[in-house]
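Structure below; questions to follow.
A protein chain is absent from this complex, but the other protein chains hold their places.
Presenting subunit A:
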Amino acid sequence: MHPVRKQRLILVLLLVTLSSAAIALITYALRQNIDFFYPPSKFAAEEVPHNVRVRAGGCVVPGSVFRSEESLAVRFSITDGVAQVPVKYTGILPDLFAEGEAAVVTGKLQSSGVFEAEQVLAKHDETYTPPEVQEAMVGDHTATCQGAGKAMASDY
């Protein structure tokens, strides 16, 4: 290779390496701000401020969903396999919201420790299966969410 071209190749590689390093340092410094939500274990560790708008995400604990009979109010708990956060919400839940599925809630953590949500989003997993195959795997339904919960918890 011609020495001038070799020099330009080194310059190009240097450009890519240095800009990558710069962005890597920035994203590393901002890593908690880039997270879309706090996992419940962060709530348990008292790392989440009270009465400030934040997001919490985790698996909806099976059997924890209670709907009011005269309004749209609903109570449920979310977990990441380490801790649980009780959530209160009034409104229409997304179609994919279900026990054993992941959800992300936006709202404020009350002093009582209850998370008062103003928005509930369903976080679906990355598996796609036909209904017949899904029915054949009885009991496997919540396993995907447990996996997601573990993956969330392993970051901390």
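A few comments on the model shown:
Following the convention adopted for this analysis, contacts are C-beta pairs under 8 Å (C-beta built on N, C-alpha and C of every residue); 3 or more make two chains touch, one makes a residue touch a chain; residues count from 1.
In the analysis below, contacts and distances are computed from a predicted model.
Name of the non-displayed chain as stated in its UniProt record, restricted to "ABC transporter ATP-binding protein", "ABC-type multidrug transport system ATPase subunit", "Heme exporter protein C" or "Peptidase M75 superfamily protein": "Heme exporter protein C". Across the interface with the omitted chain, subunit A contributes residues 1, 5, 8-9, 12, 15-16, 19-20, 23-24, 27, 31, 34-39, 57, 93-98, 101, 104, 119-135, 151-152, 155.
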